[in-house]
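Removed: one protein chain of the complex. Kept in place: all other protein chains.
Here the chain labels run A and B in written order, and each chain numbers its own residues starting at 1.
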């Protein structure tokens, strides 16, 4: 049974490892610039690294508070990844998940060099998430209509 | 197989979309009152909107730090939703989940108007979460006792 969601599980694991990796990057940057917490400022490169760890749907400003993003990024990502994978298409969802993880790394790497360089990663992350959310919504609606109202969307659209 | 947890998946997806929606509300309020991060203060309505995005089990004060709540609200919610749905009753758990999501929106909408108006939503959210946690605990205990000690609680309570 476990192997059924092999791809989704693999992508989830990669995203968990990425979170651990990003945490290490911030820790190392702290040591490098000798910035003790709770100070989260003091050197421009560290500040960007620190903020880049976080991703915010409304982080259109380089000085956005990093802590707002914890649930806004990974938890909705994991939920939409699994829902779209289970109810729409596993391979497509896994691909979307990999794009999300790649985009988030782009965002992080771009942010560390300069605040403006994070924008391509930001928009790609948002696009990947919205795609997963859309696929998941379609998949869930399809199954709900089929299960409770006996309406088969796929048939209505493609075979009538 | 996927369709087995259709209701739980639907409720999870709604909660993920809600998180995205709340993030947008804060972002729009920022633009409206022209408050650039990292400033999270400057206009009373924005401050409430910002804080309302977060939910804290111990947020009995309007000025509670918003970032404490990321894992305290949605992650425990999703875990108890699924555990109570899988081990107690899926429909009941999905209903509890919908109440939680509705209560959280109530909390958010109330908070935006005034700090005191968030309290009804706060208590309803807490009640929904405690209900899910209790159902999940009962369900897990029932299955653990049945599996490892061969004790069937349901039989003992209702059929003896």
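As a convention for this text, a contact is a pair of C-beta atoms (placed from the backbone, for glycine too) under 8 Å apart; a residue touches a chain by one contact, two chains touch by 3 or more.
Everything numeric here is computed off the predicted structure, so don't read it as measured data.
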Return the single residue from B:11, B:83, B:106 or B:128 that touches the missing chain.
-> B:83
For chain A, enumerate the residues touching the unshown chain of the complex.
-> 1-3, 6, 9-10, 12-13, 15-17, 19-20, 23-24, 26-28, 30, 36-38, 40, 53, 66-67, 70-71, 73-75, 78
Residues on chain B facing the left-out chain by the touch rule are 1, 4, 56-61, 63-65, 67-68, 70-72, 75-76, 79-80, 82-83, 86-87, 129, 133, 136-137, 140, 143-144, 147
